[in-house]
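This structure is in structure tokens; I'll ask about it shortly.
Note that one protein chain of the assembly has been removed; the remaining protein chains are unaltered in position.
Now for subunit A:
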Amino acid sequence: MDAATILPVIFAGLMLAGVFFYIIFDGYDLGVGLLFPFMKKREDRDKMIATIDPFWDANETWIVLGIGVIFIAFPQAYGDILVALYIPTVTMLAGLILRGAAFVLRHKAQENHREMWDKLFCLGSYIATISQGVMIGLYATGLNHTPANWVFALCIGIALCFGYIILGSAWLIFKSEGHIRLFATKAIKHSIFLAFLAIVLVSMAMPYTSSIIYQKWFSMPNIIYLSPIPILCLILAFIIFKNIKFIEKDTSYKRDWVPYLLSVLIVLCTFIGFGYSMFPYIIIDKLNIWEASSAPKSLEFVLWGVVLVLPVILLYTFYVHKIFGGKIVHDREVGY
């Protein structure tokens, strides 16, 4: 295979990886924002935020890599996709700006404004999450703006809220203590049910919105090859469910990281499924990755950077998570 054939495939993989890392990282901190309405006391919300404080800026950066790979590798598709997704993109950005500003200002701003910033952090998280879901929904159905596609996309938006709440509460179990940790166990139990309900509904709606994806999944023998993906998701969810019982009973339980790891694996499964559904298209049924890709010379140049730098990024990301390993206790003296 020559460079022009293989490079777009590599970059399609990288794009998926970028978005995957974005979702597992920013997913949990968006999830924490989504959980805000269920926390009445300000100090509890402070404890929740403390768990994401050191990571927030880096988490946010992954979206730039995800979108970055599209504009580096598939400039043709980048414009088409974002032009078609103009409205949800604007609302997502509005949500992200709001919650970003709220995130830094909730501590630094005047005492009497803090309640407002908490509300805006929460509101921004909902707007951003739902918009992202709508973007995914419209993207998966080929960027056609029919009413059916929009309803489908809005459903994905709501489903994504549950998804991020799963990540967020699994994160809180991992990084917090006491009643926050217990609250998170309840949140994860509810949201797993609702998320699966949403997934079933979405699967039922699929044939009406995207026949290509439907055929890819529900024709013989594909359905047999692909069945491990949903089955694995169910098994993982079941293990989380079982695991929660131990966490609830035992305050000194040593494996609080299990739900988060398993949630990440669920996201990974859905990503493999999503990648399979899309491949080799970058815009389903319209534009494939080879038609949309940059010149091989440009991709090669970037690939050098990726090969040399991405491992370093992952290494220091891991190192920083290690520095802030274990339970994070809210302490006004530590941060700025």
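A few comments on the model shown:
The criterion applied here is as follows: a contact is a pair of C-beta atoms (placed from the backbone, for glycine too) under 8 Å apart; a residue touches a chain by one contact, two chains touch by 3 or more; residues count from 1.
Definition applied: contacts and distances are computed from a predicted model.
Per UniProt, the protein behind the absent chain is "Cytochrome ubiquinol oxidase subunit I"; the candidates were "Cobalt transport protein CbiM", "Thioredoxin family protein", "Cytochrome ubiquinol oxidase subunit I" or "Carbohydrate ABC transporter permease". For the options A:M204, A:I224 or A:I323, the residue in contact with the chain missing from this view is A:I323. The chain not shown here is touched by just one of A:I63, A:A170, A:I244 or A:I284, and that residue is A:I63.
Within the whole complex, the absent chain has one touching residue among A:I87, A:A148, A:V200 or A:L234, and that is A:I87.
Within the entire complex, the positions of subunit A that touch the omitted partner chain are 53-58, 60-61, 63-65, 67-73, 75-76, 78-83, 85-87, 89-91, 93-94, 96-98, 100-101, 103-105, 108-110, 294-295, 297-298, 301-302, 305-306, 309-310, 313, 316-317, 320, 323-324, 333-336.
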